[in-house]
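Pasting a structure below so you can have a look.
Only a single protein chain was left out; the remaining protein chains are all shown in position.
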Amino acid sequence: MITMEHVCKSYKIAKRNAGFGEAFKALFHREYEVIHALSDVSFTIHDGEMVGYIGPNGAGKSSTIKILSGILTPDSGTVTVDGRIPYKDRMRHVKEIGVVFGQRSQLWWDVPVIDSFELLRDIYAIPKETYHNNLEELTELLNLKELLRSPVRQLSLGQRMRCEIAASLLHSPKILFLDEPTIGLDAVSKIAVREFIQKQNEVHKTTVILTTHDMQDIEALSKRIILIGKGRILLDGTLEDIKRGDAGIDETVAELYRAYDIE
Amino acid sequence: MFYKLKDAVRLYGHYLSINVRSAMQYKTSFFLTALGQFLVSFNVFLGIYFMFRRFSGIQGFTYSEVLLCFSVVLLEFSLAEMFARGFDLFPSMVRTGSFDQVLVRPRNEILQVLGSKFELTRIGRMLQAVVMFAYGVSHSSVDWNFAKIMTVIFMLIGGCAVFSGLFLIYAALCFFTLEGLEFMNVLTDGAREYGKYPLSVYGKKMLLVTTFLIPYALVQYYPLLYILDKDSRPFLIFVPLLAVWFLVPSYALWRFGVRHYQSSGS
Partner (left out) sequence: MKKYLSFFRLSFTMGLQYRAAALAGIVTQFAWGFLEILVFQAFYEAEPEMFPMTMSATASYVWMQQAFLALFATWMMENDIFDTIASGNISYSLCRPIRIYHMWFSQSTATRVSRAVLRCFPILIVAAFLPKNYRMAKPASAGHFGLFVITLILGLLVTVAFSMLVYVLTFFTISPQGVRIVFTSMVEFFAGAIIPLPFFPANWQRVLELLPFASMQNVALRIYSGSMTVTEMQKAVALQIVWLVALTAFGNLLCRLAEKKVTIQGG
């Protein structure tokens, strides 16, 4: 079970203005701006749930994921994941989670995919049998058989994403964080990824938290949606709670963003 | 404890092998770059060589003595570089956020950072250091005996620790600023560069700083005096090993940096 209670997080960043004069001025005096990435965020996610976490860029999605995966310490509030405090007990925590950052790769660019997998086996100290079973199952479900022997640089984006997802599940994590897993994928890969995530959630009861801009992901996958904007939770409910009448989900969400005055 | 260490070494080996396999994808480029690295460092040697074509000595040290000093420091540095220069790419790891990926894995961060990229072309510099070292030792007029050989070995161990500590500090500072790191070059590349001459050349104050603050003198000046028969007190043999303590504050700073990173998320 994941709980976040009254979590706040803010950053201080240096302002930079355009122009020659401004650049020169900034040599001597720099202004800072405080950004409230999360203000008073609370929610609970139960084991085996699949949750879509949506919101515009800079709304606080990735801060939340970072806090839940133990990379970031919040300013205030309490966070527990299966009884652990992620950022205090990071080493123990990360053994039980899998993370896919959609825009970054955890695979080695120049060597066959299987080599990266074997390195991960050593990193997570996965027992031989578990590794074999997981690899077999993931290969089957994600259709990786042809891919494992090719270097990552030769794979298409969709093929690579399938491998990334497999890589983050080799150690049988109980919780899976997916940060924009379908970004830039073609239609066939998108559907394959979605089907796989669904199956993983149903068969292994893996808790899945998914951030995305693709509302079709949400429609296909998650019963529950958390909408965040300007660091606050705006809505926590089902797809039906959001949908109004016949409007498509994209229009509905855009409407919501406007209503809450966030872009 | 022993099991843990063995496991870490095994993982390090795995990282090394995957790095080698990656580099071998571009064989020609790899060998040419390594060759370039091999040639580069002769610059410093040539500088010494031409200075000594004009002058006969520096503060009582002859050409062959300076050469020995230079080649030992160079090898100390190159050894450290082989193990710990993975930190070189650390600024870009922090900037692009790949350090996040290190943090979501249940392994020591340093091991992962070092493993993520071995600059294998540095083997060229390493080879150059070995060549220089052989040349320096064979050209020295030192009467080698067991104690002196041990002194050199201790110098290599201690020196490797000092430079590794400095690389670690460099990486730790990346958590606080990505811009102002250039001055660290004075402490690493600068020390290699200016460590070619015995530190007493730079004056008493410098000797003091490099004894107590950043212990270069412990792995260069003092043991050198013993090897060159300028000071025969036997405790000088073991002085280089004291420099290993430098790793403690370096590691503490790194831990502090990681904690800072986790709270600022930058």
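Chains: A and B, in written order; residue numbering restarts at 1 for each.
Methods note: a residue touches a chain if its C-beta (ideal position, glycine included) is under 8 Å from a C-beta of that chain, and two chains touch if they have at least 3 such contacts.
All values derive from a computational prediction rather than experimental measurement.
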Check the options B:135, B:202 or B:238 and report the residue that touches the missing chain. B:202
Sole touch to the unshown chain from B:12, B:194, B:238 or B:251: residue B:194
Missing-partner contacts on chain B, residue numbers: 26, 28-29, 32-33, 35-37, 39-40, 43-44, 46-47, 50-51, 53-59, 121, 177, 179-183, 185-186, 190, 194, 197, 201-203, 206
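In this section, only the chains that are shown with their structure count from here on.
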Residues of chain B that touch chain A when the two form their complex: 7, 10-11, 14-15, 18, 21-22, 25-26, 96-98, 100-101, 103-107, 112, 262-266
Within their complex, state which residues of chain A touch chain B. 9, 11, 63, 66, 69-73, 87, 90-92, 94-95, 97, 99, 101, 104, 106, 108-111, 115-116, 118-119, 122-125, 151
